[in-house]
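For reference, the structure discussed in these notes is given below.
For this depiction, one protein chain was excluded, whereas all remaining protein chains were kept in their positions.
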Amino acid sequence: MTTRAVYPGSFDPVTNGHLDMIERGLNVFDHLIVAVAVNADKRCLFTVEERLDLIRRSLGDRPNVAVDTFSGLLIEYMRKRQVRVVLRGLRAISDFEYELQMALMNRRLAPEVETFFMMAGESYSYLSARIVKEIASMGGEVQGLVPPAALEALRRKFGGTR
Amino acid sequence: MTTRAVYPGSFDPVTNGHLDMIERGLNVFDHLIVAVAVNADKRCLFTVEERLDLIRRSLGDRPNVAVDTFSGLLIEYMRKRQVRVVLRGLRAISDFEYELQMALMNRRLAPEVETFFMMAGESYSYLSARIVKEIASMGGEVQGLVPPAALEALRRKFGGTR
Amino acid sequence: MTTRAVYPGSFDPVTNGHLDMIERGLNVFDHLIVAVAVNADKRCLFTVEERLDLIRRSLGDRPNVAVDTFSGLLIEYMRKRQVRVVLRGLRAISDFEYELQMALMNRRLAPEVETFFMMAGESYSYLSARIVKEIASMGGEVQGLVPPAALEALRRKFGGTR
Amino acid sequence: MTTRAVYPGSFDPVTNGHLDMIERGLNVFDHLIVAVAVNADKRCLFTVEERLDLIRRSLGDRPNVAVDTFSGLLIEYMRKRQVRVVLRGLRAISDFEYELQMALMNRRLAPEVETFFMMAGESYSYLSARIVKEIASMGGEVQGLVPPAALEALRRKFGGTR
Amino acid sequence: MTTRAVYPGSFDPVTNGHLDMIERGLNVFDHLIVAVAVNADKRCLFTVEERLDLIRRSLGDRPNVAVDTFSGLLIEYMRKRQVRVVLRGLRAISDFEYELQMALMNRRLAPEVETFFMMAGESYSYLSARIVKEIASMGGEVQGLVPPAALEALRRKFGGTR
Partner (left out) sequence: MTTRAVYPGSFDPVTNGHLDMIERGLNVFDHLIVAVAVNADKRCLFTVEERLDLIRRSLGDRPNVAVDTFSGLLIEYMRKRQVRVVLRGLRAISDFEYELQMALMNRRLAPEVETFFMMAGESYSYLSARIVKEIASMGGEVQGLVPPAALEALRRKFGGTR
């Protein structure tokens, strides 16, 4: 069978940790949909269009990855796209608890959807889009933490890191 | 591509939590190898043969599941079987830390092997082979926690639960 | 001696997890006061009156449960009501840390007040009023997670889930 | 109704943390049974008789506390004694996970039995019978951590702390 | 060599837990800089000037402690002041995860800067500036949790606790 998975997130902006998850996911799944959450509540630094653009430019031309957006419940999106596997990264204990809660709730709402977790690589265990933005906003160097396209976009937002 | 995964463990004995993981794994992977660890150090209640037999009788006749044993490093077994996905369950925080350590170490030893985690179902979050044996050894009722074959085997070992 | 306990919370809205705690608390205590926190800071979906009403309609007519409100410090309310036992539920590690901090601080402020914890049932370990509201706001199904009165109220707020 | 609770443990030996739990438990329950686990597997420093004796001498003459032993499953003991409340202390995260597992398993085996937890006082959060024995065995001072009777017994076992 | 360390934080307001860390830090380091973070984003109860003043009045006249402010990245401040040791307190698991993330990120940004952690004393393990403000704002007694200068300042803000 052809296996497809959805890798959902805010990607505000995409980091090297996200890209590592995508690479590793593609070692196992035939096709991956990177699904950017459009969440009215959550304040994002980048617009949905900017976030999609940064992911696309960072991934390059790959036939087995699609980039998409979704709003509302993830499981509704899964059903619409007829994909049954969610892919998520786990970094720390706080991740674990939230992810456990979401996975159990999603299973209750849609028992046919399965969530798979991969542990973040050791170099990415302390990396989050939130901390990248925090450092960049104070003029810190985030090269090596995000792909070049995101680095450039962060510099435009915060006015150059050097 | 055909996806195969190895689901390793001690299975001393197989529990309903293990069976739930196997069922859910088969929703995603084409073929699953349940791999019983033969560990000279670890004291087990059941012999390797008994453990294999209990898994086989509990799974019934399924063409897409194989039951096997392995000794030594899991990644060596993965290489020998040419499988690149390890499947593991996550129940609690203590699980999480140990699994994180093993996953990071295995990735260092064999970067081509990927470990995927599934959260244990809410009914199995407190269930372990260890606690099943502890209860059964004191004459407690473990029906509903293990498949009928394991229930019968535990009763033979500990002399009937009632 | 007649034992009474206060079960405090926001109850925004009452969930089946809360009701389970109340039932189990009544197996041990003669009388329970469900105390709705009136907190100027915290933004709630439902007004205090709505929250009280949902609890009352969900509990039905029970002589050994009272529903009340409190503002300010819980221990001041405990003293005013002359109750010495606080009842709290524990779900996860993050709960644990916050509850530990509050329990130690309350003991310092009022050594005569004792906090008792009950572990949430396995079916409620992933359930919180926050996640119920999040799902309902996106049109997800929350039947089975909240009592009928709360289900109806959530549907009125968010415009029907079906 | 008269409320009774069982406070189970190994008490090898009784510490000031245990005594604090008993005092605080008696503020809420009419009667407490301190139940010493007789566990063939677990290696204890003190015999069951010594452990019982140390508890009795440390508690003094109190009409509302009984000291008893139990073997096998706690819930069978609860049923035999017709008590429905188990009292347990919580110190740290590792406690939390084990206690959660036991509480959920006990509820499955005996839904009528309820487990209540109290957070250990800040002065006892790092105190366990295990660490007391470890320090005493190396000649360290444990005065203030255990009641006088246990202090004396530890000195007899390990040959004086100075 | 003369050892100097920076003890950074919000100090909104300084608590007895902070003062305990400073005392203990001075047992090891020759000189300590208490560095108040000027963070435009974070809403503080006290102004930077008030926070500096409360720390100074609480520490008294000590030649080996300086009180300063910093904005932006901590590591930039460390470099400017030519100090290579950051001192931080650890209270709980949630602290641990955040501190681990910050320490790893800071090491990446400035490998020459080392972060040292001390465990909060048992009496301060549940104490935070946040909970002090919460209690004081509801008229609760915070004497013994903060130094006299901070106590007085909190009373002025919230209108006297007695």
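Each chain gets a letter, A, B, C, D and E, in the order it is written, and its residues are counted from 1.
One rule holds for everything that comes next: a contact is a pair of C-beta atoms (placed from the backbone, for glycine too) under 8 Å apart; a residue touches a chain by one contact, two chains touch by 3 or more.
Given the structure is predicted, the values throughout are model-derived calculations rather than measurements.
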Query raised in the report: Which of the chains on display does the removed chain touch in the whole complex?
Result: A, B, D, E
Query raised in the report: Who touches the missing chain here, B:97, B:112 or B:152?
Result: B:97
Query raised in the report: Of A:30, A:49 or A:122, which residue touches the hidden chain?
Result: A:122
Query raised in the report: Among D:38, D:66, D:109 or D:131, which residue is in contact with the omitted chain in the full complex?
Result: D:131
Requested in this report: Would you indicate which residue among E:3, E:47, E:71 or E:143 is in contact with the undisplayed chain?
Outcome: E:3
Query - Interface with the unshown chain - residue positions in chain B - result: 72-73, 75-76, 93-94, 97, 100-101, 104-105, 108-109
Report task. Tell me where the left-out chain touches chain A, residue by residue. Result -> 93, 122-123, 125-126
Query raised in the report: Mind pulling the chain E residues that touch the left-out chain?
Result: 1, 3, 24, 27-30, 84-85, 90, 93, 96, 99-100, 103-104, 107, 112, 114-119, 121-122
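The rule is short, and it goes like this: only the chains that are shown with their structure count from here on.
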Query raised in the report: What is the Cα-based rotation angle between copies chain B and chain C, on a 0 to 180° scale and rounded to a multiple of 5?
Result: 180
Query raised in the report: Computing the C-alpha centre of each chain, which chain sits at the greatest distance from chain C?
Result: B
**Report entry** Option reproducing the contacts of B-D, where over half of them reappear, out of D-E, A-C or B-C
**Finding:** A-C
Requested in this report: Please work out the Cα centroid separation of chain C and chain D, and write it as a whole number of Å.
Outcome: 30
Report summary line: By the touch definition above, chain D meets two or more other chains at residues 93, 100, 104, 122
Report summary line: Pairs of chains in contact here are A-B, A-C, A-E, B-C, B-D, C-D, C-E, D-E
